[in-house]
Structure formats: structure tokens, C-alpha cells
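What follows is subunit A.
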Amino acid sequence: MNAPTLFGLCAAVLVGFGLYGLIVHPQPLRKVLSFNLMGSGVFLVCAVIARRGAAAGMGGDPVPQALLITAIVVAFAASALAVALMLRQFDETGSSSLSNDPGPAPAKPAAKGEA
Partner candidate 1 sequence: MRIAADIFTIVAILTGAFFFLAGTVGLLRFPDTLTRLHALTKADNLGLGLVVLGLLPQSSSVFGGLKMILVWLLVLLASATVSQLIARAARRGGPHP
Partner candidate 2 sequence: MNLDQTLLAAAMGLPLLLLLACASARLRRRMPALFVLAPLPALAAALWAGHDSMLVLGNTRFALRFALDLPGAMLLGCAAVLWALAGMFAWRYLRERADSDGLVVCWLMTLTGCVGVFLAADMIGFYFLLAVLSVGASGLVLQGEGPQAVRASAIYLGLALLAEAFLLAGLILLAQATPDGSLLIRDAAAALPGSPWRDLTLILLLVGLGMKAGLVPLHFWMPLAYGEAPIPAAAVMSGAVVKASILALIRFLPWSTALPDAGHALALIGLFGAIYGVLIGITQSQPKLILAYSSVSQMGFLVAVIGMGLAAGDTGTALAAAFYAAHHLLVKGALFLAVGVVMLTGRRHRWPMLVPAAVIALGLGGLPLTGGALTKYAAKDLLGEGLAGSVAVVSSIATTLLMIHFLRRLSAMTAVEADARAPAAMVTAWLAMALASLLIPWALYLAIPIDTLPKAVAPAALWAALWPVLVGALLALGLDRLGTRIPQVPAGDVGEVLYPLEDASMAAGGWCERVDAFTRRWAVSCIALLLVSLLFGWTLMVG
């Protein structure tokens, strides 16, 4: 049971937490949070694979580690877009919920946008 395998199991549990959070939490912000959690779990799996590919004098296989850097940046861009969408939906409707039966839209926030 060496360290990478331990981290691999930890990654699997993280993905489980992320999935649970994504399903259960109604607020989209908590969903993005859980999505990032799951993302870090998936990236940890990849890091374990990289660590197991250590050879030719390198601590880990550089190709999956390069993929990881790309994936982390892409995940950040996705979170930024999701948060921007949430905030715009909040500005327009005063509520941020994903349920498709639109409840009674509460009163619009007083001053829209202008600080």
C-alpha cells in the first residue's frame, strides 16, 4: 500500500464527495464548489498515474502532469463562467436556483448594478 495508491483511494472518495454535493445542494454556488471538489479528485487520480509512471530520472511522468496543468486552468475558466452566470441570474431575477419549476420570483433587488 504505497503512498500513490493511498492518494488514489483518497481521490476516489473526493470524487464521491463532489458528486454527492453536486446532486444534493440546490444553490448553484454549492454545485460549482462540489464540481471543483470532484475536479480535484479527478486530477489527483491523474497525479497518481503520473507518479506511477516515474522513470528516466523524473519524479513523475511529465505528460499527465502537463495535462493536469491544462485541465486545472480549464476548470478555473469553467468555474468563472458559471459564477458569472449565477451573478447575472441573481441580478436579473433576485434568485439563483436551478430547479426548473420557477417559484414566485421575489421582488427585484432595489438598485440594479449601479453601486
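Picked so that all candidates are chains of the complex that A comes from, given by their letters.
The working rule: a residue touches a chain if its C-beta (ideal position, glycine included) is under 8 Å from a C-beta of that chain, and two chains touch if they have at least 3 such contacts; residues count from 1.
Quantities reported herein were computed from a predicted structural model and do not represent experimental measurements.
The candidate from 1 or 2 that touches subunit A somewhere in this complex is 2. Residues of subunit A that touch candidate 2 in their complex: 19, 22-24, 26, 98-100.
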